[in-house]
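A protein chain is absent from this complex, but the other protein chains hold their places.
Letters A and B mark the chains in the order given here, with residues in each chain numbered from 1 onward.
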Amino acid sequence: MTLHLLLTDILVWVLVLLFVLLGWRMGRSVQIRRTWHRIFRSKVAMASAVILLFYILFALLDSVHFRVDNANEKNALREGEIVSLLDLGMLHRKHYSERTYSAPFALREYTKSTVVDEQGRARQRYLPLCYVKDGDYIRQSVLGAGLGLLIALGFILVHWVWRRKREEETVLPWLSAYITFALLFMLFGCMYVMSFSYHVLGTDKVGGDVLYASLKSIRTGVLIGTLTTLVTLPLAVVLGVSAGYFRGWVDDVIQYLYTTLSSIPGVLLIAAGVLTMQVVMDQYADWFASTLERSDLRLLFLIVILGVTSWTSLCRMVRAETLRIAKMDYVTAARAFGVGKMRIMLRHIVPNLMHIILISVALDFSGLVLAEAVLSYVGVGVDPTMYSWGNMINQARLEMAREPMVWWSLFASFIFMFILVLAANLFSDRVQHVLDPRNVS
Amino acid sequence: MNRLLHVNGLRLETAGKTVLHDVSFTIGRGEIFALVGESGSGKSLTSLAIMRLLPQAVRVTGGEIVLEDVPLFRLTEAQMQKVRGKRISMIFQEPMSALNPVMTIGEQVAEALRLHFDLEESEVRRRVVALFEEVALPNASARYSWYPHQLSGGQKQRVMIAMALACEPDLLIADEPTTALDVTVQAQVLELLKKICQNRELSILFITHDLTVVSQMADRIAVMKEGHIVETADTAHFFSAPSHPYTQRLLRDALGITPKPKEHRDETLLEVEDLKVHFRVKKGLFKRATESVKAVDGVSLKIARGTTLALVGESGSGKSTLAQAILSLVPVTKGHIHYRGHDITRLSEKERKPYRQKMQVIFQDPFSALDPRMRIGEIIKEGMESLEAGPRNKAQQRACIETLLQRVELDPSYIDRYPHELSGGQRQRIGIARALAVDPELIICDEPTSALDVSVRAQILALLKRLQQETGVSYLFITHDLSIVPAIADSVAVMQAGRVVEAGETERVLLSPTHPYTRTLLAAAPKLPIFHTKEKP
Partner (left out) sequence: MFAYIIRRVLYAIPILIGVNLITFMLFFMLNSPDDMARAQLGAKQTTPAMITAWKAEKGYDKPLFYNEKALGIEKVTDTLFVQESLKLFAFDFGRSDANRDIGREIRERMGPSLSIALPTFLIALVTNISLALLLVLFRGSMLDLSMMVAAVMIMSVSGLFYIILGQVLFSKLWHWVPISGYAHGWEGVKFILLPVFIGVFAGLGSGVRWYRAIFLEQINQDYVRTARAKGLSEIRVLFTHVLRNGMLPILTGVVVIIPSLFMGSLIMESFFGIPGLGSYTIDAINAQDFAIVKAMVFLGSVLYIVGLILTDISYTLFDPRVTL
């Protein structure tokens, strides 16, 4: 196997690198460290951050792709296939799919099929599933949870020792972080161990494992939520700061630009963008070696389109705040020292905008995850072949109309999305509470 | 004396910290009782406790407040609502924000009347107009349906007073009622309050940081410091023989210290010649037609080396715009600025750089003057780097900044601190150190002391004076406060509506003013009794 990074993979790792660099740079400032301390002093924030990190971990595991060089019978990997680290861990559910729907933990299919028995008569029967083993539920779940707990405790111990060594006097509620961490590991351990014997969350129409689909959807959601900011931030900050600082015609042009963009209904603008992109991609179909790369490029375009259409509100806020900061005496003082405009913007204005930017990034994340679902429903979201919660819900809509109902796809996507968005909302609430200057007193 | 309000052993606590320690005082009927203290001394909390309007985070942990014979803390909230506005009413420091911006002023006064009395609509209106007339609001009946933003600051404060008087209360709490107002307006409002107090036999609890105001207004005075009342005395006795050391220091600081020894130098550093700064306001359908606001309208000034020129004026007189124009931070419409004979009015940013080093500025608000994201060291270093002043070498630079900090009487260890860790006075010193860092010949001080407490103000003024003696720097000292002028300035220029109406040597202008506006300003400025006698030749 050789490393084969997709375009979005590269961007994700660039983003990770940027975050690490930024964190390292900002970590040197006592003031910023103190702000983060204040954010994490809340137990809820600590727990949500752990959950968010857990999701991000899955997204990152799913963002290291390999190309299979030679087929391997045992693992059912085909040559030329591109798989991620997550796939490698879930191979037992990636390739061995059933025929059709089956309920969670079921041993046979959900609906009867017509089979011809030995006597040659056609009969309606529930067919058994091919890739499940009946076993001891309790033993397996305890085993899985125990394994998860053990691994979690290992990490926690390392972290605790490290903290002791640094002798850092912190008031942070590490305990709630540890508990969340251990619970997540136990839950996942439990599901993972059982996934070898059962379809823990059932199977979908074509017999695909729903747990696997839900886990694969994490990457899509997290990428849309994070990478989009990579597009919006530079646009919004550069344009907003220039409009607010230079005023005059620069301001007029930028204001015109964002008023025009924001006057077009968002979904329609995105739809128009996506339709355009589809046409272009259809014309150059030979660009893509595989459907995976094709859907990946579509994801990337979607992210760019989302970014280009959603920078306006942040830009407006940045402009207003820049106007305010530019009137501050410390900016006047810098001007009296003959400090250049560029330098004033970089040293005095942008650092003092950080709270707005952070709040907006935190707020946008959950909005974008939710938007993906709606856009995929409308048909202008990610590629229909891509694993995403939006596509799962889209499918589920028809499944709910069936008799009896097929509820588990909807349930799985609901739970996975809800936990992520809730954690993101709670965390961004805390960020906003701490950073908003109006809450200082 | 007939006792109206008795505060006994009041103790307040917030977040486990006691902020008010056993505060006790009594206010008699028809008496003006002043509570004096610097910011954070607990005087406003005391007044809010009387109204039972304390912020949620503050708890009463002891003591009682008795109005006549009603213990206020034992009343239910509904009963207390009948006390507020009816028996005790209150006016606040900021008339701009204390009135509801979307309600007419008449309605806001009428609301209180309707709440506490059962009156006919026409009677309510008649009373409101009568109240407006009593507080000398011009054209009272027409003003009924005006909104707060249509009034000036002084007029808004009159509306607040009318509202407070509406239900004929026994006690009026005035929390720094004139601090946000110009000197001339302040004098009028104080006059009004005093008159009302006499006419209505009203008691006033007057809360202020300004001893000069107190000396004119109060019958009795209590001085607060860090949640304690340190001294209570009759006004006359208080000013002649203060007993507590804190009070003595406060008085000394408020006195404006000794007049500045005269400096006489002929070498002109800065000369401003018929300077005009007009701002254009766009108007009309296509925003084409423009109208200009004449912020500075033909000002001429001269500052000699090593001297101080005080530029005095009320808010909106254009004194800050003039300062910005001299620093070339706003474009000059007409006129010239000469520095040591060189015309520096219209230079490119590059040509200006050497002059930027010669002229520096100190600001009024110590909180917005320093970038909150930068360390003190970085703040001071910024100018040195931009103007290439001082040493280039990092270690030497640091040493240089540490020396600067010592020169402004701060600990050199502050170099690695952030502005929010410092007090207002300390920040102002950083502002001075920042200006000094590039070795300027002229520092423009834009109201550097008006946001500070009295004792801190005295220290900053002393520091500025000492630095002038050491370095021979000149100051253009902008202020609205005439009382500090003799302490700092060699000459004075009085500004009104964009023009200098009178200029000359300090002694001459202050003692024998020729322009009527200067006389009004001088008459309005509250003075301490002692100051008054000393200053007379």
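We adopt the following convention: a residue touches a chain if its C-beta (ideal position, glycine included) is under 8 Å from a C-beta of that chain, and two chains touch if they have at least 3 such contacts.
All of these numbers come straight from a predicted model, not from anything done at the bench.
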item	value
Among B:Ala112, B:Leu251 or B:Met359, residue touching the chain not depicted	B:Ala112
Given A:Thr8, A:Asn352, A:Ser366 or A:Ser388, the one touching the chain that is not displayed	A:Ser366
Per the touch definition above, residue among B:Gln81, B:Ser315, B:Ser423 or B:Thr520 touching the missing chain	B:Gln81
Touch residues of chain B, complete complex, unshown partner	51, 53, 56, 78, 81-86, 89-90, 92, 94, 97-104, 111-112, 115-116, 147, 149, 160, 163, 167, 284-287
In chain A, positions touching the absent partner	256-257, 259-265, 267-269, 271-273, 275-276, 279-280, 366, 370, 373-374, 377-380, 389, 393, 396-397, 400-401, 405, 410, 414, 417-418, 421-422, 425-426, 429, 438
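Everything below uses one rule, namely that only the chains that are shown with their structure count from here on.
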item	value
Distance between chain centroids, defined by C-alpha means - chain A, chain B (Å)	53
Residues on chain A engaged by chain B in the complex (per definition of touch)	29-31, 328-330, 332-340, 343, 347-348, 351-352, 354
In the complex with chain A, residue positions of chain B that touch it	324, 327, 329, 349, 352-353, 356, 359-361, 363-365, 368-374, 379, 382-383, 386-387, 418, 431, 434, 438
